[in-house]
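Just one protein chain is left out here, and the rest sit where they should.
Per-chain numbering from 1; labels A and B assigned in written order.
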Amino acid sequence: MSAIRTYTTVFQTGLQNTFVYRWNFLIRMVFSFIPFFGMMFFWKAIYAGATSEEINGYTFGNMVFYFLLVSLFESLVMPLDDEWQISSDIRDGNLNSFLLKPISYLYYRFSLFLAGRLVYSVVTIAPLSILFISFGRFIDLPVDPAVYFYTALALVLAATLQFLICYTIALITFWILEVSTLVFIFFSLEYFFSGHLFPLDLMPEWIYRIIKWTPFPYELYFPIGIFNQRISGQEMVFGYLVQIAWIIICYVTARFLWSKGLKKYTAVGG
Amino acid sequence: MSAIVANNLGKTYKTYKKKPGFWGAIKGLVSREYQSTHAAQGVSFTIEEGELVGFLGPNGAGKTTTLKMLSGLIHPTSGEATVLGFIPSERDNRFKKQFALVMGQKNALWWDLPAQESLELTAVIYEIEQESFRKRLDELTGLLDVRHKLNVMVRELSLGERMKFELINALIYNPKVLLLDEPTIGLDVNAQKTVREFLKGYNHENKITTILTSHYMQDIEELCERVMIIDHGHLVYNGRLDSILAQFSDHKIVNIECRTQIVPMDFSLMGEVLELKAQSLKIRVKRSRITTVCRDLLALEGVDDINIEEVPVEDIIREVFNQNKPVA
Partner (left out) sequence: MKRYFKIYKILLRNSIIREMNFAANFWLWLICEALWFFAQIALIEVIFLHTKEVAGWNKWQVVMLFGAHHMTSQFFQAFFFMNLTNLPELIRTGKLDFILLQPMNAQFAVSVQKFGFDNLINGFVGLVFVAYACMKLGFVPSLLQIVLFFAGILLAMCIHYGMMMLLSSISFWIIKAQGLVYGYYTLMNIARYPDAVFGVAPRLMQFAMSIIIPVMVVSNVPVRLFNDITTGPNLSLSILFFIGGCVWMMGASALFWRFALRHYTSASS
């Protein structure tokens, strides 16, 4: 199938392209472990001052494992600059070359996103391994192989969803040139409600009950929850369904925005 | 003392050769191949106060690099330059107040503010007195006919208007030297004409030493008496524009128009046939043979009109590039 060939080539080009941004990746990689260390000391102090050994079912060890998983899954799932690049393609009129080619911009961008994720993950393998090894005593690997599969599935869905969200928001550039504020607002909300800062079950129940309908917790908290076996069975299936639902919503919205946006784009002349 | 003196200016810099393909990119992480680019080599010239000199050359010839060296934006790797007695790379504030650099398609003005605001800021930075600033602004906007656009955001101005304001921004502090890098690029015919006329008039009135680089022959022809041609980093010609014709061009072009069909014959004996149509002929003839060829052509049946013109300067310049003779 020539479509596969096309997108594989795009993927490879994406890999090469990331070498241009290799310093960016390197810098991000080096700096991304700082929050982890900060977190560790902070939580250690929190546990020291707490009334019991466990906070909502997490021991300090569990907490460390949780944040290790955050670091690992984050590089697999989070887009890096993709929304910025899409936005600037639209703003700077670079879309013109795509409109002429028999290639879907969405799938093109998705291939690049995957390429970026691959490179970033490979690049972070070394430091992540060091991290995992040094904190090995806190790691609690699941015994059941099915759990690995379920986690992988959740991660794939999470990555796809993350990409579609950032793609959809970036498309707003057709109407508002400066979408960086919208992106920022979205990512701040997501940073808080995705489980980046703390396990979401530390929040009051009623809050979690609301946000589990949003795409936010599915970026990190959900896959981590499956892996450390706090989420399973019905709750897990519910999670998958919400992920898939949001993927469909975003995909449809993206398609819609794309066609509407193109009309505007070509009318102005790029 | 001459206004601008360049002595053996040279600029060489290294670029990385990027290896193609995926594995090339990975290899590139470990070992890099350097390539030396000589943007300018052994460029020497002198420009006197008040001159308006044209700087011609194909893309990448080294025009912009030379201008940047004269501005102090780039350190030369060899040779030295003096502008108004200052060494540009020292970037003395007193020096900066006396010259201006304008680059076509690059904005010194604030994009999202009216030109008026940018100009007022320039006035404060260059320590221009309020009264003289107002007077000069009035004068310059009047000359360039953009007074009514002072309060329009720069991003909403047309290319021509933008360039006019860039010129005003450069001249508002009364510099003694003006360096222009492709100022008319991208402008429509009318705007080009206005800018040219303005520059000519301004240079004449204020005796401001001006270097102008351009692609457009018309700019050079209308503005410059002296021309420097640079190619591949070397200065290949430095002298009067009309002398180029004498030095490099020993041909003229003869056009004839006939009222009847031209009898076919071998015109290549007379010169290089550029165009042969049913009722017209364009032929390139050596100067020494002009009279003979004209006599022969006029002897043809039905010749209605004959016209002798110089080879276009553009073609001459192109030939100069092809020959690439270093300056004597």
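Methods note: contacts are C-beta pairs under 8 Å (C-beta built on N, C-alpha and C of every residue); 3 or more make two chains touch, one makes a residue touch a chain.
Here the structure is a predicted model, which means the values were calculated and not measured.
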So which of A:I103, A:A152 or A:L202 would be touching the chain we can't see? A:L202
Could you tell me which of A:L189, A:I210 or A:L241 touches the chain that is not displayed? A:L189
Listed residues A:S32, A:S121 or A:T253, member touching the removed chain: A:S32
Residues in chain A touching the chain absent from view: 20-21, 23-28, 30-32, 34-35, 38, 41-42, 44-51, 55-56, 81, 84, 178, 181-182, 184-185, 188-189, 191-192, 197-198, 202-204
List every residue of chain B that touches the chain not included in the displayed model. 11, 13, 37, 39, 64-65, 68, 71-75, 89, 91, 93-94, 96-97, 100-101, 103, 106-108, 110, 112-113, 117, 120-121, 124-127, 153
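Definition applied: only the chains that are shown with their structure count from here on.
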Report the inter-centroid distance (CA atoms only) between chain A and chain B in whole Å. 52
